[in-house]
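Take a look at this one; I'll ask things after.
Missing here is one protein chain; the remaining ones are kept as they sit in the complex.
Think of it as A, B and C in the order they're written, each chain with its own count starting at 1.
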């Protein structure tokens, strides 16, 4: 992994040094297990233990020997046997196959990496909870299909982010629990060299239980779901990152990534505050998916095993952890330092001409209007028309839509005179409907007769004062957001 | 493929009916080739030809027989042999293996599908050219990182879309040319049954040349790049679709998908004009990538061949064509009917406070300022500061950023009084710099002393009248867009 | 999905008919929930229920209306509202968004499909258990890296297959349990239309619990791991299929797929018994991976949702289930009818010249030899050399290796005289070692001096009668397979 995206602790876990020490730990555990079970003398274990711990493993020697024998574990054994007197040698790696030694080490490395990963997930969740509470009453447009939909608080959006993470975390917890199974059952998994009692005891010492039904290796079905869960968490982070990018689009951003006081956004455009960190999440997600895919493909192996999965596991697991943790760190930094603009959120709602309550308005009309013959279809079409009316372009704009500029000069000119053109005050659907001033729109099917009928129906609906008061109410944020309390209670226990 | 996303012509090409008729065509071509080469009597070909064409292939009979013999091509042979007298039988499928018959048919089906595909690509390119010409002088913000960058015309954006498509089309053309190679070289590709002369002649009749080095099949390396190119074109369409979604975000959309007069955007929110067609492109892209992946994996086969690739080719190739053509049709409809809003494009530029010319401004300053000791770094930081100054929030907004609402009631209230709050007239960087009124910003490092120095330097720079005139010029769209002519000339030949 | 690979029950579950009926079920559940909670009169529910159940949903009308309004759920609502009197209309889809209706239906369809899937997994597991018990004492070569490794029973290989399936099944069970969460929380998930009490009650009626933190939809993080588990099971089936293909290679197959009495293996080669079913598994695995990938990508959506995932879910989920169930059926048929050849398994072991016990032999030598100065490295190299000696080619063969044929005539000739050439009786490593007749091999480093030293050491080791008896024992299958009992006990409880 490129050094920009590396995590030091992951680097350490997957280093040669850590790996061979874990191998030695397994070798020793097997000898100790035999001693505990009375198969060999306790004394033998003590001597071997002392010999080996006294002599740190010489990584360079080991790599050179591997070059010669083309087998990393055999090279390791030769390195270690150098320090054992002849009479102790038969007790070392006795009846074991390479993957008896390597499997537990590999499992431990994944396990330890997940531990590092989890610490970062926890921090990120705390950041999101803090955001959710801080912005519990900060209202904004919820958006579906990029369009303003209904109101929500920004805190609630943070809660949905949090829950997406929690969902994946749960899968990870489930998947991870399977990692405490390992094997010491010999070259093809039927206890050719070690018996089952030794396996059980040695694994107990190492913190594992036996997996029954291994071949030379534990089937890689065990690992793929864990990689998927890690990858999925990165995909969730990218999903959150996209939401930040969308909200940070210039014009009227509702939030932005933190920007350093000495930062430069672009070599050519000094005004830029680019969403570089959140965009990087997408690239990272691409790589996380790829790493997972390689790991999933490791399920395929021939008969009692072949070695295809080895290079993949050497490269893709540390890569996946580096990627995932880099993403977590980035999102902790971005969300922890997020610049939030409640003012712009409000201005955006204001400009939406009341459409944020269109759903409520439709329900209002069909319930109130039914007694007067206003059908569900009428209610729908009335609110739709009012919204289209509200956003009908001014004449100069319509003109420009019909006849685009035919030279840049013309564009210069119109641009120069743009500001003075008075912007028509827009009317909200709230007013259009109560004032029953629906108009025919060129964009919709309804003709004048139909529109007249609707305006008349509206007159009846709004005859009562109580109807008008209720109508006012449904446009109030506090009314519209009354349900969010449930989410805070259920998710944060507040 | 789900019927929503199917294309009729592709359906026809990949039908059983078309397939077995193509098989028969190959069988007949081989017999004809032998006759042409004088290996058998011309008469034999004529008789077989007559017998077989006289009797349409009975699909139901064929499928029932396949169920019995578990081999589709053998079942086909039995179906056909029913209609051949015993003495003609030995000339049918003589010395051929199943894939001698099937390979050319399969290649033809892909070839014919690409033909359909290409017709749609052509139409789409025409649509894009029309858009490019219509909006050649319609100015808008180019955006990088979602941020307003520099000015461009909307026509130019259409040209970049067009060129992305052209790039992929070129690959497809290259890849497709390889499709005119086929094989008739027997069970393991070394002319066990047919000799090379017959192969050459029969393939010539069918419109192919021999591929040398086949096993039982042509290596699937031939096909993967074609599938990749098809998939890539869908990815390009999705890229364009994303740009449309981004421009259609409500608030101040710069364009929108066509919306039917009777269309409904949402069951609950009647005001919605959702970008449903362009969003679907992303889902389609997901599936196109998947189909390609399966096809690429077909490269793996054992020795002289195994049958893994068969089910994949039955399912994934038609799927891929259905998907790609559905996407093309959708984008032809969306781009052909695109609602473009030059008015909103202009308003967006206006609101960007002159930042669209920040790059030019920076270059202006460093060239003009260098003689007065204004460094490249100074020029950069001055323009950056002016932009930050321009967007500094008003007091009420800053207050809201510092202290988010602590109840929905409070939000109701602030929302109610939002409109009356007079919006400060924003100043553009153009003015801030010429009027040398740079101010210290809390967001940037530069302190008062530094800002004073810059304001002083600016005074010097703008002392000459000519400098001011040039300064005015660089903020004019016509000046900034002077280079686009090249693109129109090189791409459209205009 | 191509009709060859379709399952009828899955087809039914994912049919339009089933889908819209599930939608109606959700709509009714919400009305009933409101009645149960006393929000509306029980009578209203009864009337609506009666109206709607009385009128089956008209699929053709629905699809035609969708064409018009471009929204499937709105079209469904219009279809249903046709049968509701005006005064009941407001109670239908009241305060709901489309995905409130669709989400539970979708979840139910996946759930029901998994039910079908699970039934097939159970049958397959039974088939494997039966095989494991039938061949508990049928010995064969375990193979790693395609090479004969150590002995195992064929029953034990079946157990390892079984456990790979069980491993994935466990993940599926975990993943599936999350499927009983759904949502009825409105357009952006904050209870804009329905309140939480109604959600809870309606979901209870439908058999779900609320998921807290949905947007317009449940985050697709919920679904990806389920798809992964399904895909993974197909990968496991393919892994088993590969083992069958490898064992069925002609020459001396150890097992074969069932072959029908009327079956034809090839159009050109009548002698073929091809492994077509197991090869197809690989193609299916390619497609399963692809389907999963599309589904995993659905995690990405913008803000409170966009519609990208819809087409993917329409196509990929049923595809994935069709694929997975087709694979299960195939493997049930193949494994259920597997032709097993214990005779060939034995012959293969016989031909391996005792190498199946090489591991035991090495351990024997280093334990027995250590007192005489035979190091671990010596033990390893002695056994290695004995194996290389055993397989040293005869002279005529070595000659042929050194000088390949230079014409086909020459090949004809050698082929003709091949049979008469007496095949040298091969000696096993067991004999080579006890008879201490190790020889220098051109393939290995050890020189004459070294080999002499080893032969001498072996003399000492085998001086005792007891050593020879023990040596005999370690070459006995019953001794070598003594550990398999553990697997049967732990896995099958026997």
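Everything that follows uses one rule, which is that a contact is a pair of C-beta atoms (placed from the backbone, for glycine too) under 8 Å apart; a residue touches a chain by one contact, two chains touch by 3 or more.
Source: prediction; values computed, not measured.
Colleague: Tell me which residue among B:367, B:419 or B:435 touches the hidden chain in the full complex.
Modeller: The missing chain is touched by B:367.
Colleague: Taking the full complex into account, find the residue in C:61, C:115 or C:137 that is in contact with the omitted chain.
Modeller: C:137
Colleague: Which listed residue, C:233, C:276, C:438 or C:458, touches the chain dropped from view?
Modeller: C:276
Colleague: Out of A:103, A:148 or A:297, which is the one that touches the chain we can't see?
Modeller: Within the whole complex, the residue contacting the unshown chain is A:297.
Colleague: Applying the definition given at the start, please give the residues of chain B touching the unseen chain.
Modeller: Given the touch definition above, chain B has residues 77-78, 81, 86-87, 89-90, 92, 94-95, 97, 142-146, 149-150, 152, 156-157, 159-160, 162-164, 166-168, 170-171, 174-175, 178, 185-193, 195-196, 210-216, 219, 221-222, 224-225, 228-229, 231-232, 235-236, 238-239, 242-243, 246, 289, 293, 296, 299-307, 359-360, 363, 366-367, 370-371, 373, 375-377, 480-484, 486-487, 490-491 touching the missing chain.
Colleague: Of the residues in chain C, which ones touch the absent chain?
Modeller: Here the touching residues of chain C are 134-135, 137-139, 143-150, 153, 245-246, 248-252, 259, 261-262, 264-266, 268-276, 279, 339-344, 346-352, 355, 358-359, 362, 380-381, 383-384, 387-388, 393-394, 396-397, 400-401, 404-412, 414-415, 418-419, 429, 443-445, 476-478, 481.
Colleague: Applying the definition given at the start, please give the residues of chain A touching the unseen chain.
Modeller: Chain A touches the chain not shown through residues 1-2, 4-5, 68-71, 73-74, 77, 93, 95-98, 101, 186-187, 192-193, 245, 260, 262-269, 274-276, 279-280, 282-284, 286-287, 289-291, 293-294, 297-298, 300, 302, 306-312, 314-316.
By our rule, only the chains that are shown with their structure count from here on.
Colleague: What chain is the most remote from chain C, judged by the mean position of CA atoms in each chain?
Modeller: B
Colleague: How many angstrom lie between the centres of chain A and chain C, each centre taken as the mean Cα position?
Modeller: 28
Colleague: Averaging only over C-alpha atoms, locate the centres of chain B and chain C and give their separation in whole Å.
Modeller: So the centre of chain B lies 35 Å away from the centre of chain C.
Colleague: Could you tell me which residues belong to chain B and also touch two or more other chains?
Modeller: If we look for residues of chain B contacting two or more partner chains, we find 245, 262, 264-266, 268-269, 274-276, 279.
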